[in-house]
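The structure's right below; bear with me while I get my questions together.
For this view, one protein chain was removed and the others were kept in their places.
Each chain carries a letter (A and B) given by its place in the written order, and its residues are counted from 1.
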Amino acid sequence: MTRRTRALRVVLLVLFGIFFLLPIYASALFSLRRPGGGHSMAAWTAIVSDDQLYPAVLVSLGLAFVSVVLMLLLLVPTMIWVRLRAPWARRLVEFLCLLPLTIPALVIVVGLKGVYAWVTYFLGFIGLGESALALTFIYVVLTLPYAYRALDTSLSAIDLQTLAEAARSLGAGWTATITRVVVPNIWSGMLSASFIAIAVVLGEYTIASLMGYQNLQVVIVLLGKTDGPTSVAASLATILLGFVLLLVLSLATRGRRRHVVGGAVR
Amino acid sequence: MSQRPTERTPSDRSRPGVSVELTDLTRTYGQVNALDGLTLRLEPGELVALLGPSGCGKTTALRILAGLDEATSGTVAVDGQDLTSVPANKRDMGMVFQAYSLFPHLTVLDNVAFGLKLRGDDRTNRHLRAAEMLELVGLSEHSEKYASQLSGGQQQRVALARALAIRPRVLLLDEPLSALDAKVRVQLREEIRRVQLEVGTTTLFVTHDQEEALAVADRVGVMSHGRLEQIAAPAELYAHPATPFVAEFVGLNNKVPAVVSAGKAEVLGVQVPTLVGSVEDAGLAMVRPESLSVRADSEGTASITSVAFLGPISRVHCTLADQTPVIAQLTSSQARDLAPGQRVSLEVEPAPVLVVPAATMGA
Partner (left out) sequence: MAEAAAGRGRRAGARLREGAPLLPFFAYLVIFLVIPTVAVLVGSVYLDGSFSFGRIHELFSSTALAALWKSVLLSASTAVVGAVLGAVLAWLVASSPPTSVLRRMMLSLCSVLAQFGGVALAFAFVATVGSTGVLTLWVAHLGVDLAGSGWLYTLTGLVLVYTYFQIPLMVIVFLPALEGLKAQWREAAVSLGATGWQYWRQVAVPLLTPAFLGSMLLLFANAFAAYATAAALVSIGSPIVPLLIRQALTSEVVLGQSGFAYALALEMIVVVAVVMVAYTLLVRRTSRWLR
């Protein structure tokens, strides 16, 4: 590389750095402001103490957890089965998993208005009532494209067919083959899928707000009208948490060079 | 268009070969000495094969010659002219890579014409020339295809045509056949040689396959650890390896205890001449499997451990009285009656051998 291109690189990196880091830095400063002037950590402690924000944090974390579990239960056995026994269904499964990239979350909300009543009814029936956990079912759909790619990558990296045949020839049934042999080998893919799903759920606003549930992002927007610093602190916290999750992931899967590709469902 | 070292018109058919001189090249990557004082001279029109184990610096040497990499020290000269400060795109060297270097967005014809286009040749001329080159490598009917529609062997032919189309001063081939299967390799290496003789371009051919090197080259240079061990014509290299490394690399894998006196070595009871560089007392003689003959002999001191049938030839693995393992290569008809466990006597053909100190060739 010539000296000119190197200098150009440095200049460009600095410019991009300023553009991307300035709003984040400004958010940090802003979140430390005290209404009357001076600095305080009040906005940050509010995340775990504010009686409007903290419950929403818990709701979002709960949603993230339940969605990850449900997503894995739904997707992992399906993808393994498709590769092992039903390859004819592979394209269809892929198509369905990537479809949410093409169908905006907004559209799903509009469509659900009519269909969703019975889910709420069902939740009421099992005692969850009007709980925001009802959102889980749609959130799983939102996480599918990302989770599918992560799992697909790690499934492609192992010779699933041979592994399964070996296990079965040693006397393992299908359940044992999947839980005791395959899953331990795609652990990293499941971890990636889970981390990304967590990031998706913690950042989700569209569906929750339009369906009238109070998750983290909805409350952040509500707070924004009355308590700027707190809402900025909370939103910065979600970005940082997402950043840390993905960074840990990329450091943990060192050497593998696949990225999470895809359009956002915002 | 930029100035080129020599002006040419599209009509001049072939240029006389040029000489190439690499002098005392070193190249270090951090701690690694990829090249460590490499000196190599190619005569005009000559094809030299660079042979050596993986990581010995062959690619590095080639890339420095092409200007794609810079030497830490040492000089590169072509036709007596120092090229050290000439950038790669002004060096006029045609290069063929290991694999997949065709531009995927261009047709075969446009790939071959690419260099001519850069040189400002007009469309008719460059297409004529490209077609001529495709003819030379026997791919005329594929000129409108894209790289992804060709087999590996065909792609490498196109790459060769593309490199030759610019009438390079030097042709550089970096393991051009290693991604191909055995049959195509043999076919294509012969084709490369034929084409090279036809156009007369000085050529450096890097490979780690000794058979390939011996088959196509005027001279073969054997490299190890960033330096040249020996450079000689194939037959010479084969018959008279200068160092133990070369001897072993060109297929002399038997090390038989020998005693040297007065320029003669006694190997398996036979007096044979020694090569320059041999030790003067007891050592190990490096003997090629095909120089050994095996005779069933119940009094023999050697015994057969196994016989491997390889079609026309067979390899007989034996152990000598002192447990030294040796391999003899016989025609399969000679080996027909030999069986593992049998006692045999071994004989070595009285061709000159290299005798090395026992210590250097340890495990």
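We adopt the following convention: a contact is a pair of C-beta atoms (placed from the backbone, for glycine too) under 8 Å apart; a residue touches a chain by one contact, two chains touch by 3 or more.
For clarity, every value in this text was computed on a predicted model and none was experimentally measured.
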Check your understanding: Looking at the whole complex, which of A:Leu133, A:Ile158, A:Leu191 or A:Leu210 touches the chain that is not displayed?
Key -> A:Leu210
Review point. Of A:Val66, A:Leu112, A:Leu133 or A:Val181, which sits in contact with the chain we cannot see?
Key: A:Leu112
Exercise for review: By the contact definition given up top, give the residues of subunit B that touch the hidden chain.
Suggested key: 2, 63, 66-68, 88-95, 97, 100-105, 114-115, 117-119, 148, 159, 162-163, 166, 172
Point to revise | Touch list for subunit A against the chain that is not drawn | key: 1, 9, 12-13, 16, 19-20, 22-27, 29-31, 74-75, 77-78, 81-82, 85-86, 88-89, 93, 96, 99-115, 137-138, 140-141, 146, 199-200, 202-206, 209-210, 217, 220-221, 224, 228, 231-232, 235-236, 238-239, 242-243, 246-247, 249-251, 254, 257, 259-266
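One rule holds in what follows: only the chains that are shown with their structure count from here on.
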Revision key, fill the gap. Subunit A to subunit B, mean C-alpha position gap in Å, rounds to 55
